[in-house]
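Written out below as structure tokens is the structure these notes cover.
The complex is shown incomplete by one protein chain, all other protein chains being positioned as in the whole.
For reference, chains read A, B, C and D in written order, and residue numbers begin at 1 within each chain.
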Amino acid sequence: MSEKKDIPEDMFLAPENRKHTVTGPDGEVIHVDPLNDYFCQDLPKVEAPYKGVLEKFLNWARAESLWVLAYGTGCGSIELPPLFSPRFDAYRFGVMMRPTPRQSGVLIISGYLAVKTLKRAIRSYEQMQNPKYVIALGSCTINGGMYFDSYNTINRLDHYLPVDVYIAGCMPRPEAILAGFNKLKERIKSGNAEGANHYAENLEWYKANQKKIIKDWNMPTYNW
Amino acid sequence: MSLFERILFVLAGLFIVLNWGLIMTGIIRKIIARVGMRRGIKVYQPYINLVKNFSIRSQLSHGVMFYLGPVFRLSGGVGIFLFMPMIYGSEYWTNFSFTGDLILISYFMFFGMLGMALGAGEGGHPYSAIGVSRGLAQFTAIELPLTLAILSIAIQYHTISLTEIVAAQQGGIRNWTLVTNPLATAAAMLSFLGAMGHSPFNVVMAPQENPIGPPTEYHGTFLGVLQTNRAILHVVEAVLYMNLFFGGATNWGTLILKTFLIYFWSVFVGMVFPRFRVDQSIPWLLKIPLAIGILAIIIFMI
Amino acid sequence: MSNTIFDWKKDRSMFPEPDKDGKPVVELDSQKYIKVWQGPNHPGVTGNMALELTISGDEVMEAKTHVGYLHRGFEKLFERRRYMQCFPTSIRMCVPEPDINEYNLSRGTELLSGIEVPEMAGWLRMIALEMARLQVLLRTVPGQGGTIGLGLPAQWGLYYRELILDRFEELTGGRIYHMYILPGGVRGLLPDGFKKRLEDNLVKIEAFMKEVDRVVYSNAVFKKRTKGIGVVPPEWIDQYGATGPVARAAGYKRDVRKDYPYLYYDRLDFDYNVEHESDVFARFHVRRKDVDTTIDLLRQIMAKMPEKGELRAETPNVLHWKIPRGETLVRCESSRGEYLFYMVADGSIYPRRINLRGPSYTHGVVLLEKLLVNANISDVSSIMVSLATCPPEIER
Amino acid sequence: MSLKDIFSPFTAWGKAFEKPVTIKDPIAERPGADRYRGFHKNDISTCIGCGTCETICENEAIDLVPVEGIETKDGDSGLRPRVDYGRCCWCALCVDVCTTGSLSLTNTYTWVEEDPEAYRFTPGVDEKPWDKEEKGWKKPEPGYEFYNLNRVTMEHLEPEERDDTFIEMVKGFSKEQAEKEADRCVECGICTATCPAHMGIPEYIKAIRNDDLEEGLRILYDTNPLPEICGRICTHKCETVCTLGHRGEALSIRWLKRYIADQNPSEKYKKILNSEFIEKNGKKVAIIGSGPSGLSTAHYLALMGYECTIFEKLSKAGGMMRFGIPEYRLPYDQIDKDISYIESLGVKIKYNTQVGVDITLDELGKKYDAVFAGTGLHMGRSTRIEGTDHKNVYQAIDLLRKITLGEEVPLTEHIVVIGGGNVAMDITRSLARLQKQKYGKVGIITTSLETEDKMPADREEVIETREEGAVVNPGWAPQYIEIENDKIKGLHVAQCYSLFDEEGKFNPQCNLDNLQFFEGNMVVESIGQGMDLSYLTEDLKHDLEIDRRGRIKVNEYFQSGIPWLFIGGDIIQGPDVIHGIANGHKAARGIDEFLFEEKKDTPKP
Partner (left out) sequence: MNEIIEHIKKRFPVYEIGEGPNGVILMSVEASRLVPMLTSLKTNHGYSILVILSTVDWLEDCKFQLTYIVNNPEEKRDLGIRVFIQREDAEMESIHTLWEHAATFQREIKEMFGINFPGSPGVDDQFLLEGWDNKPPMRRDFDTKKYAEETFFPRPGRETNDPAAYMKQKLYPDE
């Protein structure tokens, strides 16, 4: 497909991420490969759940305290603020927005994902800690939606991230999203929401899919 | 009372404070929700959040200091508690308070902050760094009026023992520092706004600017520890102010009511104002509360 | 009230050091600066876009807008869609205020094929457009406080916005994507009792705006945070292609509804809302006044519109609606400024080119980048929201 | 900054004492608005699977899939829309464009699944919780249509202008009208299956829209070699199943066909149709009868290179089209236009040559490689009631032939016509014109067994007949013809209330209490025609399989029991032009295949 055959390996890398050499104050020349040196290269592990009542209790707590990453990836994010508005008040269901992926357990993919956003969404997802859940809003995440023929939006999310719950609609109303949260809670409580472990188990497959689309993969395989 | 018994009571007190802190957070969130025309969270939601945070399976570290940050922070909060006389006149609930406890407590207030700053800095996130620099700068500006107010009280009551300060305020509202030394109270209460991290002084965790400041990288158990500390810290700081200015408490009921009201003060102001920029908040703290604090001292100097 | 001790305005000549052309050079390697990304996942940015900020301390040295996170290639998709099919697609180009897309696309299609819309449909379009404007303003006006930590009125605003969305749901069948204005006319008459319910809501919203005045408008800290921040010099307005509230806050009388009257705006009585300070507060103030204007306009429309009428003009069969070769420019006033469609038809059933230029296209890229230089990092989101940057319309 | 600025924000706390506006259970308590565009619902019994929803859907969210229990039949493709909620954007264009109005959206909007594959369903077939929901988006009020439901009015002569002349009454579309009418087409293609000739109707209508009439003509000639004729008198079965007819008026497919044929001058036909040079293959085929089926066979065979000869009994070609249909409906020059093109392909027509009289079928069979017989139904049937043997009782078909041939037609001032079909209307209107010419006024009564709503004649035919002054009084069973002094006084009829018995057999039941008398001096019977198979000799008949009701059995290519003899047209299918044409086309293919087999067997010298 590509016309140019001899693309340098680091063509898409940001300048600061390319391999380069630095001369120290004492004249020592240091070779730096930022991707290898600055980032953690470990891959995720499957974190086995506890057994029995303890896991059930923890799952209950996880289900009743869903911290959502405040990342509006697509147009569905216009219905997320109303979710926390006086009328719908998702807080009372234990749902809360967190601005940082580290502290969030739920990633809402609100609709279509442009390739550029997919990269960030993957990064955000990987920065979240196990257990983590993905809610997919709208048609676009199921089979491309309106943008099924667009050159810049993915068609199905389950090829790139493990999705727990899909909510139909374009875009789903806050009520439907709340219903989606209920479904997710059920799923967590039943112990089926092991998306993070699934992702760790099938990392190769997911990565192959992701790398097929994201041509400028200027990050480590797994972004801790 | 043996040391063992004392330790038991300290732990029991810590447990009560932790629970009250969590419930108070819930109640405050509920009130905030009501102003926002909402129903708000369940009152016990903070407990669930805490359990959830401790239940996170994978943890990720950025180094030793990253680990120690929350620990320092917690020890800051617990440290204040350890030397804080909770209930006046009670043998059991005075913890390890001693003659110079006010000095130690002032130190612990900074200790947690510094530990957190080091840990967050290790996290490597630029927003953590920004938050830390803002937080430390602003905290200095907060400490200054508070210290002046404390000094003013120390001069007023000729003591730096909290128990004695509380003792001096017994016998009705007329004896409270609030009445006897309104300037120091004003300076301290204004700086309290800053200490609690609500608007207009929440420059550290300002969500629209540097989400969410120092704890950006903290998650799971780390965050759980931070939350635990937060619950304790809010209560014990309120207890400090209560002891200093509002006559202390002679039983747990009074303590709960007074700490709640004192903490609510910061929420009361915080809900309706946007936050300052850090270069506005520090000058403001250095202007108004500091001026009042200096005045409070000068009055007693004369 | 300049206080020399606390006036931390540094001597700008020190850094960044200018190069030969006088252009400041920000060298990351010099360790004086750090690079901070605001977005795409950041509560302070409007929508899914990113600002690459080079900061020194709290001060922004260099800002670069990164967009494309929402790029769906609409203009390419239009090449594959018939005119009628373009209309549901087009409205996704601006998520908070979709109706302007519907209107512009419909109007362009009608202009190119020479169709006149029935009068009733015209008035209904105006209702939808003004309700959409009100709905957006109820987000952005109190939301201006939200950018600097005053989240309370923003939360209230969302509730009052819900009221308008309820009316939209009733009128159009959709909450966010109304898909109401379509080539040839509109898709439904006012339901029974609609005017009364809308009027009730307007009364509530007016009362709410009073509250916003008390809590946001006359708020000491809010004023301190917004006055004198993000000043757009008036001479930049044309140079950077700023429109709408940004231009009006700089003293320009620019309002498409008055300058190039479309629909029946020339039959309504309203005025430009102009301020002169051109800072964040002035832009907030202009929008605040826009709310009043919009409420007033809605009342005027309800009073002046006919009771009965045709919904839709007779159009060719939409399955194969051919439009002769031609090009046109359609504009309307969105809550953010002038909203344009440039449409080219080539005589087939598919449009040749539909190009959108929203106000954010200039506000959010060139103007924002320029305004952020030397701004405090705390003010970035405040400035951004005051320019009403809407990334989907930059990227389409 | 004033003190007010510090204190006024605190008024916000007033809200703490108001009741929260939060909805307790938003999922259950908030149904969508009355017009809400929620999930799809389809009334599959109304739906005909036309696929307009699929066409309009910009997201390609709708598939048409076969559904168990729904058969493919005329006017119903047997397919039903299947919606993919991984694509849908709930714009409801599919509802607005739906031709039958079966599709709608409900106001239900909550659907959560863990399995993304579940979001594909056939509304109305797969049970969903919202199937019973009444509210939701329906097609907006009248006046809101994505295509015009009303026909472009065909201009025609007014009754007073036309009632005494045989000039063609329908004027034909102008360019604008034709394009406007063609624009109504939704291109579903359901008509194609119903058309006996399976004409590419959407395609030629598209050609009209594109103003490419030459392409249109090519499409017409693919399946129909008599477009001028069909464009006027086709029974347009396509229009009865036209999807637009479900909520509005069906597309004037026939007139559009005529428009294409009319607009292309006959001298250009050969060039347009690319038939200037046809390679002959040396085989010869005889065709008996120059009716639609015969002409059609001849045309397609000629295109394949066969040498065709048509044997026509009468002096002019066209068969029933010329002799059975009055000139005001189908002008003779238009028939000539179509026939002359077929002749120009090398088809020879031998006039005044009646097979069985002038030449026997056996001879033809020997002289030619194959024979196609499309002799049609030219013998009128009689009601056989009392008095039909009177000399003033005529067969409609005979009178029509006389009119065409210009022979003198018997005429009286009062005429009674029995019959409710199109032929009855034709003879009524022809006679009415003649009466008007001769007597200056019309005095004709047409009656039929069938009641008004069940009359087989086209609706507009009946209306136009009445406009021209004739009385149409249906629903009466003829009892006897009253004859006085060897002169017909009139027809006695009784009310007919049922035509078929429980087994579905033709068995009219009359109410003898309700009688009526139609006055008239002449009675014309027009209740159908029979075939004249006198040219079939007995030994030939022996080889043919003829069933109990006298029909000749043929295979799908109209090949009879005698391999070289193909029989088609009205004899097989009943009276219908377009069926005749379709038969002819198919028979031509059958003949070709038959002879091709032969060709294979006997290698060329």
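In this section, a residue touches a chain if its C-beta (ideal position, glycine included) is under 8 Å from a C-beta of that chain, and two chains touch if they have at least 3 such contacts.
Small disclaimer: the values here were computed from a predicted structure and weren't measured.
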Missing chain: touched chains present in the view: A, C, D
Hidden partner chain, touching residue among C:Arg80, C:Lys196 or C:Lys304: C:Arg80
Selected residue (touches chain absent from view) among A:Ile142, A:Val165 or A:Leu178: A:Ile142
Residue among D:Cys188, D:Ala317, D:Ile385 or D:Leu533 touching the omitted chain: D:Cys188
Selected residue (touches chain absent from view) among A:Arg98, A:Lys116 or A:Arg173: A:Lys116
Missing-partner contacts on chain A, residue numbers: 1-4, 7, 12, 115-116, 119, 142-144, 148-156, 159, 209, 212-216
Touching residues on chain C - with respect to the absent chain: 67-68, 71, 73, 75-77, 79-80, 111-112, 114, 238-241, 252, 254, 259-260, 326-330, 340, 342, 344, 352-353, 355, 357, 361-362, 365-367, 370, 395
Interface with the unshown chain - residue positions in chain D: 49-51, 54, 62-66, 72-73, 77-79, 84, 86, 116-117, 120, 188-190, 192-193, 198, 202, 556, 586
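Everything below uses one rule, namely that only the chains that are shown with their structure count from here on.
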Chain with minimal offset from the mean of all protein Cα atoms: C
Separation of chain B from chain C, taking each centre as the mean of its C-alpha atoms, in whole Å: 42
Chain centre separation in whole Å, for chain D relative to chain A (CA means): 60
Where chain C touches two or more other chains, by residue: 42-43, 88-89, 152, 155-156, 159, 177, 215, 219-220, 224
Interface hub residues of chain A, defined as touching at least two other chains: 86-87, 89, 92, 99, 146, 149, 170, 173
Chain contact topology (line, ring, star, complete or other): complete
Chain C partner contacts - residues on chain B that touch it in the complex: 35-38, 126-127, 129-130, 133-134, 199-200, 202-203, 206-211, 271-280, 283, 286-287
Touching residues on chain D, where the partner in the complex is chain A: 20-23, 26-27, 30, 39, 58-61, 84-90, 109-116, 119
Chain B residues touching chain D - in the complex, by the definition given at the top: 31, 33-40, 268, 271-273
